[in-house]
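Missing here is one protein chain; the remaining ones are kept as they sit in the complex.
Our next item is chain A:
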Amino acid sequence: MGILEVKGVGKRFGGLQALGDVNLSVAENTVHAIIGPNGAGKSTLLNCLVGKLIPDTGSVMFDGQSVLGRKPHEINQMGISRVFQTPEIFGDLTVMENMLIPCFAKRDGAFRLHPFETVANERALNERALQMLEDLNMAEKRHMHAASLSRGDKRRLEMAMCLVQEPRLLLLDEPTAGMARADTNNTIDLLKQIKETRDITMAIIEHDMHVVFSLADRITVLAQGTPLVEDVPEKIKGHPKVQEAYLGQAH
């Protein structure tokens, strides 16, 4: 029984069956990759997991509870954090403030009216935020505006914001999309570091094979809205069905 159980999920947009009958089980403390060519339904599946879309059929259970019908902030409070394809951070705020917001969200829940407390007086939270920045080598940039960070640092900051919440499941939506090779390798190293130093479950959506094979414990290949195969990376590499989905049928 995995921490995330997806059973028979289907989603239709008008005449397009974006997701067929998707079954997926992500085991705790593993890195599970979901790969597939463009239009395979990867992002649709992810959006069904975080509450942005509601599937037409099937169920999504996280730690024994259904996430369907819950709003994104409620699903986050259950312990699922999400990293976006293009980093979503609070650009007008400083790096440190960016880190403090998830800390407050974790401690105080989805809403708390605290107009007479002072951010600077919250010692424990400030220390925790700073510690996380140090872990990801960003501490010296804590007074900078988040918007003025480089693309790689924005990605790093977004990752730090997710990790500081100590999520039970971290979802990554194409974390290396649009990156140069060097940046991609940096991101892979960062993810490896996270994987090795923390007990964390990650689900990565990606179409870059290089990223997937260097990180994942298990891989699900998605094509045209349905899972083709699910196995360990070594078996996926030479699998004929995968070759077919990516390269088209041999003539």
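The rule is simple: contacts are C-beta pairs under 8 Å (C-beta built on N, C-alpha and C of every residue); 3 or more make two chains touch, one makes a residue touch a chain; residues count from 1.
Just so it is clear, contacts and distances are computed from a predicted model.
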{"item": "Protein name, per the UniProt record, of whichever chain is missing from view (\"Peptide/nickel transport system permease protein\", \"glycine dehydrogenase (aminomethyl-transferring)\", \"Amino acid/amide ABC transporter membrane protein 2 (HAAT family)\" or \"VWFA domain-containing protein\")", "value": "\"Amino acid/amide ABC transporter membrane protein 2 (HAAT family)\""}
{"item": "Touching residue (missing chain; options A:128, A:141, A:155 or A:195)", "value": "A:141"}
{"item": "Full-complex contact with the absent chain, from A:101, A:139, A:177 or A:229", "value": "A:101"}
{"item": "Selected residue (touches chain absent from view) among A:34, A:89 or A:228", "value": "A:89"}
{"item": "Residue numbers in chain A that touch the chain omitted from display", "value": "50, 71-73, 76-77, 81-82, 84, 88-94, 97, 100-102, 104-106, 108-120, 122, 141, 143-145, 148, 161, 165"}
